[in-house]
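Below are the structure tokens for one structure; questions will follow.
Note that this complex is displayed minus one protein chain, with the remaining chains in position.
For chain A:
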Amino acid sequence: MAINGTFPNGSANAPVEASSQPTVVGINFGNSYASIAEGLAESIANEDGERQIACAISFHGEETYIGNQAKAQLVKNASNTIVGFRNLLGKKFSELPKDKSTTSAPIIQHPDVPDEPAYKVQVLQASPSPLPPSALTTKTNTPAVSQTATPRSEPAPVDRILTPSEVATIFLKSLLQSAEDFLGKKVEGAVITVPGWFDEKQLAAVRQVAENAGINVLQLLEDAGASAVTTTAGPLADGLNPDRTQLVVDLGASSLSLTLLSIRHGLFHILASSYDSNIGGDQIDDKLIKFFAKEFTKKTKTPLTVCPSTDKADVRAEARLRLALEHTKRTISASPGAATCSVESLKDGLDFTGTINRMRFDMEARSVYSAVYAKAQELLASADLDFLHVDEIVYVGGSASLPGLDETLAQGVQESTVTPFTAGTVIGGGIGDPTTLLARGAALQAKLLAQIGHSGEDEEVRKAFEQGSTWVRAKATTRSIGILFPEESSDAELGGQWIGVIPRETAVPARRNIAFDVDLGEDGGPHRVGFEVWEVKEGVKVEKVKPPKDEDEEPLDEDEEEEEIEVKEKTIEKEGYLASVVVETKNAKKQKGRWRTRLEVQFLLGADGSVEVSAWEVGTAVSGEKASVSVPPL
């Protein structure tokens, strides 16, 4: 507090407003990049106008740079720049891999705390300000005492030891400040995303860091959850069922994490997940840097060895290229044309400008794409599924915005699979924008949590969102349930028309309502609709088919062996008969000579495994009588 009890000018505290809706934000706290989003899932830009804020802090003299400005410091001031600190949170020094070479500030053993990692950076510490003249002078004010203030001495260079959690605190504080500056309101709570593979200790560390930064943590939400919230929030994309299997491909700068989610009417759980810190956007960077370095050497006849680089000039050149590549990658993702990469004074004072088109780019990045594809295949196999069962692919992370990755994955999946690229929601902050997806999901979740009341009843509900709550435990079905309309002369294996209602991996209790038209045949009179309820097993049939021969075309090479193509097909196998339902119809209408009516069927799946199937006719004015059967609980 300043003199006479008033606040000094420009106090940075955002005013707390009494509003019916508290201001909450979602923070995506990645290892390389972070982003913030607010309320209606809008991504917030920081003071520099960036929505993708690099997780980097750089100390230069008395200054501290945070975010993308700090990243630029990697060129000249690498030893005082800290990056990739999130993954160190909650880790002991002995647990860290030592062999990783780094271009940023090295991780050392904390000098005071045992087995604690730390960064050592050199900063200029402001020397203490000299005492004001009034303190020196006596009341008599002798002429011997000078009235001019003693000049401040030069700031002294000192070593500063920072633990990862201190670094993260500084960073999160700046994120919070950006959000408050943008919103003009005090942020009252936040949901922070964390990777699914974080253990208890790491989660506790993140929570502690956020609290130190003055953030009221509403929930630590795993990445897959955040992306699922975003993708289930809006209106459903074309061709998507509310019950679907989603593959989340999170290709960040430093790691790849894949998650297979079962989304059942907005309720989701993980079927399988994998994490690989060896595949990431940085690898693509490495390839491209090599590509451009070669081009530079070709153009200027100046040798440039990068990835790894040893010479000091080369290291600096590599850092320059790495920064410039960011822009190149964005251009490649956004437009089908060629993208340029230009660096001034790359090495020996020579400027460099190179272009790369998408094909060449994809060629360079092919190995990374293939690795992702292989990983995805591995993951699906571990969950006993196939690419055919993936209904939707969601991309997360900056590197996942590359269209080439989607093209690679599209080879495996069915054509009906929805990806943000086919849905056209990648660009311009759409639903599927990989760079902001997580933050927006976290913001939506924060809003949801903020809306839960504080009354006694709701307190229990609120607890369900806490870590380790028992409410997340649920039982799920192992077989799909659906209805079968018998047909006399059906060539289908099941002997009739199959409508799947509850897919497998649906958490109970569940309710599904479906409505459809039923054909009643040509003759009038009393009609009835009947169907059977079955449990089925889903599988995949692989057939080897010879490619269709083009007869007009002469084979160029007689010896060429005709390769067989694998054709995969989804199959359904009857597993268990559950019940039959018969409905008498009264509201049938004649259309084009055939009688038709509309039927609504409701499935109620109890927590104990009981099934209640009811069906009724949907009339124009009143609904018809309900016919229902139930299957006993397990």
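Here, a contact is a pair of C-beta atoms (placed from the backbone, for glycine too) under 8 Å apart; a residue touches a chain by one contact, two chains touch by 3 or more; residues count from 1.
In this section, contacts and distances are computed from a predicted model.
J.: Between "CTLH domain-containing protein", "DnaJ-domain-containing protein", "Vacuolar fusion protein MON1" or "mRNA decay factor PAT1 domain-containing protein", choose the name on the UniProt record of the chain that's been left out.
T.: The missing chain's protein name, per its UniProt entry, is "DnaJ-domain-containing protein".
J.: Kindly state which of the options A:519, A:543 or A:573 is in contact with the chain not pictured.
T.: If we include the chain that is not displayed, A:519 is the one touching it.
J.: Looking beyond the chains shown, say which of A:115, A:487 or A:569 touches the absent one.
T.: For the chain that is not drawn, the touching residue is A:487.
J.: Have a look at A:219, A:309 or A:408 and name the one touching the chain we're not showing.
T.: A:219
J.: One chain isn't shown here. Among A:474, A:540 or A:567, which residue touches it?
T.: A:474
J.: Tell me, which residues in chain A touch the chain that this view leaves out?
T.: Counting only chain A, the missing chain is touched by 19-21, 219, 221-222, 224-226, 228-229, 232-233, 241-242, 261-262, 265-270, 441, 445, 448, 452, 457, 460-461, 464-466, 469, 471-479, 481, 485-488, 496-497, 499, 505, 507-509, 511-521, 528-532, 535, 575-582, 596, 600, 602, 604, 607, 609-611, 629, 631-634.
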